[in-house]
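All protein chains but one are shown in place.
So, chain A:
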């Protein structure tokens, strides 16, 4: 699975690989119709409607003109197809623009201007400053004499800062003019989507260099859609083109997510379908019996003596068609419209705009807003999600001395002073280390070892450094001369840093102090960074460098080998000090978590941090109530047995506390124990996950995050994952709802997510306001759609009993079609503006979300209520109509129109009664719809050829028509109103109670207000370490804690080996 790219070879590459034509299109002109139709008909509802529409073409059985189904069906299909087509056309335009962009390349040794789509593999492409990279290039030369260039990769990973790219060492020093003629071969992997790896190597042909193999990494590439910045020009050879570029491979069509509400609607639709079949069978049998007993005696009907073979099927099929309106064809359109409006409301919300950056929230997935209101578990990342991801250098411990205090802002300067005085020798390496750390702040490494070479001088030129990662996941090797200017620009960034886990391999008396320091800082919730150095001798360095190079150019298993090589250097360190960095909580995080926890949402924190830091953060942001209410139980252990025992203990404790009191139990688990628990003790762990409202998982990998989401999803919980970084992407995609924070770690998470917000605190508004309203509105909208369909269908069924069970439709085609598509769909659409409670009330009583979580507004029993209501209303309309329009007035067209009018009037009042807040739009829609109904029917009634000619005019002149309407409305609505009133007053739901108090200024609102807490500083609010004392004293960490500092150190030391073995195994 490799590809060989011959640089500058015009003849070879053309045929083998695709050209650089980018295509994001789903369809072509030819396959659009079949492909789109196929996709639409893969849904059950559409298949059903198509079947009905086809059956209607058989004139023997169709009760109405086939247009009554074909019309709406074609309309619905046309709407969604044209939406698809429009999207696809826009994609085509964008592609075209990108494809036709003019690019300088080298052909036959001459520079030429061609269109981007004609670039072939192996072509040399020249770019100028601020050009967009047209395909994946391997850098060959830049304007910079050192071979650097800068790119902005925002389109690829969302990170806006400039990244450095360098030319491969092989191309170093090649003259600009010679770059035209360069020849060689690049061996690289087949196209893949990993934007962080490019494990390839290159051989240049003579005369440029000998057949030496040079390693290539992602650092040597310019990827499609990046921009060249701050570099006059750069050139590179195309290695991946068209849709095979890294960006092209990354594009994928996400699986559509199905909300709980949708699933419920599907289930109800299924039930309705079964009901419909039952009705059809019963009526079909009744119809056939009537036909044989009575029908043949009706001479005026002229039943033939001998019918065709399918005679018995005719009447059931007629009823099937008559009852097909039971499943409303309009529901999908209505829901889609409503959902896109919910999404728009999220986009528009000015209260969810980050005031600092101006980033607005965005609903990328329009279809799942209701699920926000039904979230039961929130899985959150820590860094950058709960915290600001703005690292502030707070404290440090250097050579056994502690620096920094509560207000540790001027710390850096102070340390400098102290240090110069006391340890003049030490100052430089420490600073260099800190600066280097700052330089690499972006990289999420856990341990960071920096070795300075002999050449380290004050100007910091020629500095070789590399970092290795405890987990070996990421290894960075950086060689070259860093410009002093770049460092200073980093300083301005205020030491944004990642932390390091101390591995104290060194022996010596100093170690204890540092271990204590690390422990102490961690307890303050600070991230700790252990800095160590070792002097390298020239030959040792050279030896190592060559090994490193070799490891780095392997194509197979590169990471592991590099890690192994790096490990060789990680010994005999002299510890310089421990630095502690504060990552402050974002504004409003504790309040948000408290409100959401009150709303019955369970929080899990999944972080890569170490346990103590994670627990401190958890305490400070209200994850767990402080003692004595809250308890933290730790699951740990290195072996299977230990983990198992620990898990059992925790489970037992949780069961006891859960059953007897309202104690707040949280369990803490680290990645190692989690791995074992998920692998071998899945059942008890699942039980624990269900019992415990809170969990803190530390040292977890991205895939473990995703596994935990999967675990909760399997238990049938609605999960929401929120994160900000690339390591959260898998979790975000796995969860029912993914929320990305457009933060400092780039937009990667936000891009993968269904919703992106600027700050964590917007989550409460997203869930409590938008999610809740969406759920409530959809619950009403969907059930109402069924109600109105049932209403008209029941009338048809009743009518069949007085029409000889022969399957006559009372209503004509126009009325039926307009009823479903227009009269009853328009007013209810405006219920998307309905608000049952004000946003303030919801925020004050977040518990009201329980009703949404448990699906109390849309479930089989509420549906049964609507079903009963439609049955009752159908009886009212039918009985009143046939009695007041009896005898000489029983003209078919008039009776039908009276019944339809009755339905329209009733449904207007039903919508009005179910509306909680009337804006001007709702009034317009509800009452305007009535006017519209009459207007339309007057128009239809004035067409002489229509069956309804003059009917509406005649009816409107009759006093009895209006009297009948009033009677229908009063008879239909009075019992509904009476029941609703009784329930509202004497058995109010929680929503009702809050409505009452909200609108009458009742006492509830004045009492339960949650005062926004003043922002708690980490240092102050944290109680002593006794807070997370494990409940059971025999737990290993308990003994550890009580045994004092010496023991503690042991534990720290003993913790590291399993970690490293674990991770090595991983690779």
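The rule is short, and it goes like this: a contact is a pair of C-beta atoms (placed from the backbone, for glycine too) under 8 Å apart; a residue touches a chain by one contact, two chains touch by 3 or more; residues count from 1.
Following the convention adopted for this analysis, contacts and distances are computed from a predicted model.
A single chain of the complex does not appear, and UniProt lists its protein name as "ALA-interacting subunit", one of "Pescadillo homolog", "ALA-interacting subunit", "Phospholipid-transporting ATPase" or "Translation initiation factor eIF2B subunit beta". Checked against the full complex, the one of A:63, A:284 or A:702 touching the unshown chain is A:63. Within the set A:102, A:716 or A:888, the residue that contacts the chain not displayed is A:888.
Remark: the omitted chain is touched by one listed residue; of A:42, A:108, A:302 or A:659 this is A:302.
Interface residues of chain A with the unshown chain, by the touch rule above, are 63, 154, 160, 294-295, 297-304, 318, 344-345, 347-351, 353-360, 362, 600, 742, 747, 773, 799, 802-804, 806-808, 810, 833, 835, 838-840, 847, 850, 854, 856, 861, 880, 882-896, 916-921, 944-945, 947, 949-950, 958-960, 963-964, 966-967, 970-971, 974, 977-978, 980-981, 984-990, 993-1000, 1002-1004, 1007.
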